[in-house]
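Comments concern the structure below.
Missing here: one protein chain of the complex. Every other protein chain is in place.
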Amino acid sequence: MIPELGQGMLLVALGLALAGAILSAAGGRTGRPALVESAQHAALGVFALITCSFALLVYAFLTFDFSVRYVASNTNLGTPFWYRITGVWGALEGSIILWGWMLSLYTLIVILRHRERARELYPWALTVMLAIMAFFITIMTVAAPPFSRLNPVPANGRGLNPLLEDTGMITHPIALYLGFTGFTVPFAFAVAALVTGRLSDTWIALTRRWTITAWYFLSLGLLIGGWWSYHVLGWGGYWAWDPVENAAFMPWLTGTAFLHSVMIQERRRMLKLWNISLVILTFSLTLFGTFLTRSGVIASVHAFTQGSIGIMFLSFLALVVLVALGLLAWRWDALKAQGELDSVVSRESAFLLNNVMLVAAAFTVFFGTVFPLLSEAVRGVKVSVGAPFFNSVNIPLFLGLIFLMGVGPLIAWRRASLDNLRRNFVGPIVVGIVGAAVFYALGVRSALAVLSLALTVFVAATIGLDFWRATRARLRMGESILPAMTGLLARHNRRYGGFVVHLGILVIAVGVTGSQAWSVQTETTLKVGESASLGGYNVRFDRLDAAEESNHARVVGTFTVANGRQPAVMQPSKKYYPQESSPIAGVDYWIGLKEDLYLVLGDFTRDGRQATVKIQVNRLVTVIWIGGLILTLGTVLSVMPERRKAA
Amino acid sequence: MSRALRWLIPLAAIPVLALLAYGFRLNPREVPSPLVGRPAPAFALKTFAGQPVSLESLRGKVVVLNFWASWCYPSCYEEAPVLERGWQAWRDRSVVVLGVDIQDTDDKALKFVRDFQLSFPNAPDPSGKVSIDYGIYGVPETFFIDKQGRIRAKHVGALSEEVFRQHVERLSSESQGAAQR
Partner (left out) sequence: MKPKFIGGGLVILAALGYMIYAGVTQSAVYFVTPSELRASPVTGKAYRLGGLVARGSLRWDARTLDLAFTLTDGQASIPVRHKGTAPDLFGEGRGAVVEGTLTSDGYVKATQILAKHSEEYQAPHDKNEAGYKELIKTLQKATQ
């Protein structure tokens, strides 16, 4: 009964979404507010129905309703309570409902925030949001219905994929989806701008906070995904250039480009065409990302599922791209009318170069990801390109981007004079070169690492210089230092929020550089009592134990680890789940600021006397997560409401 | 840019979309098992009803060999009706659906057969020899064997109506004495 109710609600929601889209479009066309209001009510209805439907699904999970196929696939009687809730979005059907729910929530927020302030654009933006929602609800009702039944009812379920029983895996999809769905709003307003012909800055100013928030959640999702990969999978890495990872990275790259290029349009009324194209591209890439993950078209270690859903996604993606680009072609003339670039040495230029590099990186990732398809279609040969390809092309691009992070905010608009260049950059460049020398003296020999760190120092110096100058100006006016600094942050929160975000990126860059350049690992077999050392740590194998839990069994290896200080115990394990054809490794680790120590239990003998263990000393990885925190602070600062000028 | 040329922009997206659509022609669900194309390993089992059944005795018919277990939730539960319907539709056209129950207890297996009202022959594999011969490492797995006794396809996971029909149609339409390859 309850499952049928849930599915019925989704069906009604589909009807409402479609009706609302049509009503809103009619309202936009005719200018009659009553139509738009009806559409708003429809949107509210959709939100309510999806929320209830979602709640019913969670209820089915909590009550072990194995008559529902999705429940039987993702839980069993041993699944712990908390994972019965979070497991709801652990597989396809639930994740689509989550996406749909977020879309409906965002639509509601758009309604509340924008219905007064954007009379012209708003109806069309609402149309787009409702239409996109209609697509996702169609998926929920046709291709991946969460409530389909099993008859007769199995006595037990399969169980959650054990790799998902982890906090990272609970939060990663939520953050990622908040990011993906968030880009729907700027896209909707961009389409509204194209339809109404109001192509000036209104749509950009309206969606600024949406863009930043969506970008942030996407960044967060990527970081959490890296964190999960790092501490659960135990291979010592956090990014593998896997197609599914790339699928989330591409919209992040173009989204970052968009974030920056809108500043140029705001200030100089330039790049209208470029901005519209970027937001269309970013949204399309979010759809492409879901398509890639769910359709099984490209082989990936992560690839989840297949079937008609892939075709539906591709069709919708094609529709979106063709309609949006068609609108763009239609409004071509209005978009082309704009200011010209005055000089290569200017802020506009720096931002444009930043955009070009980001889009180039996105293209590279796209090319590398679809390369297997391309080579098979063109030459009939199955080839793929791995991490070396992505690294060799993207690393120079990322280093260039870091450099631009230092140049962009300080260089003058229109045309930078020699004086302006000297004042702003000579100091930081010198500091950067000194930094390079210092790192070299400290023993860093990898040219790439030295360059990367020197650039980081350069950019940090530019940020420091700017902040210091502005603070000094306030001090001269009689303020004392602390109020001067906080006053700056509050008054110019957009600028300094951006700086803090840049700092976060710099910190992440340092972490990535360090972990790539200086991490070490080894694998060795030890008898009871034997030890191995790596990176200053001494690891001794003590014993092996076996135990049974509620939904799995475990073999645990006990190791005593010492690094000159107090010795402590680490217990990597292998977990055996009845529904999995092989054991899952339980990594044990020590997290530190400078380095992390990892132990992964490999093979062992049945008498418990011998074990093979992989030891990793991963350097500066924690710095990456700290960079993520700084990123969060910067984002919060950026989106805070602007303060009116105080004393 | 002239009025006409601008429409090249949306059209430029088409080759990329076409490339992605091309990806659908590849089907990773059908595991490229080394067993495909080779003669199916022989077996001699006794059904739950006590009837003996061997691969040899099925020569000349298309055989859908399905490995299952009563504890396999939910995939075996999903595909059981599909197999039964397939059996009803094709049994008069020289197609045999044979279920092999592995690593199970007889009473649970019989309950499964009863619950789904399966009328096609099902046999337990007590020694596990047949599942080893066929390289089974998960359930459900289904093999499509042609009239000459060669494995022509292997499907892992729950079988759908479409896949069942696709393979059975193709193999049935081949003539008895056709020498493949």
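All chains are identified by letter, namely A and B, in their written order; residue positions are counted from 1 within each chain.
Definition applied: a contact is a pair of C-beta atoms (placed from the backbone, for glycine too) under 8 Å apart; a residue touches a chain by one contact, two chains touch by 3 or more.
Small disclaimer: the values here were computed from a predicted structure and weren't measured.
Engineer: Among A:A26, A:A553, A:I626 or A:M640, exactly one should touch the missing chain; which is it?
Structural biologist: A:A553
Engineer: Of the residues A:R119, A:R422 or A:R543, I need the one that contacts the missing chain.
Structural biologist: A:R543
Engineer: Which listed residue, A:S200, A:S392, A:S417 or A:T486, touches the chain dropped from view?
Structural biologist: A:S392
Engineer: Any idea which of A:K272, A:R331, A:H502 or A:K614 touches the chain not displayed?
Structural biologist: A:K614
Engineer: Can you list where chain A touches the absent chain?
Structural biologist: Touch with the absent chain occurs at residues 91, 158, 161, 301, 304-305, 340-341, 344, 356, 360, 363-364, 367-368, 371-372, 381-390, 392-393, 396, 523-525, 543-548, 553, 555, 574, 576, 578-585, 602-603, 605-610, 612, 614.
Engineer: Just the residue numbers, please: which parts of chain B touch the chain that's not shown?
Structural biologist: Those residues of chain B that touch the unshown chain are 31-35, 37-38, 69, 71-73, 75, 102-103, 128, 131-132, 135-140, 156-158.
Rule of thumb we're sticking to: only the chains that are shown with their structure count from here on.
Engineer: Per the centroid of Cα atoms for each chain, what is the distance between chain A and chain B, given in Å?
Structural biologist: 39
Engineer: Please give the residue numbers of chain B that touch chain A in the complex, ascending.
Structural biologist: Residue positions touching the partner: 1, 6-7, 9-10, 13-14, 17, 19-24, 26, 28-29, 71, 73-75, 77-78, 115-116, 137-138.
Engineer: Any idea which chain A residues touch chain B in the complex?
Structural biologist: Listed in rising order, the residues are 66, 69, 72-73, 76, 150, 152, 154-158, 288, 291, 295-299, 303, 306, 310-311, 314, 317-318, 321-322, 325-326, 328-329, 332, 336, 370, 373-374, 376-377, 581.
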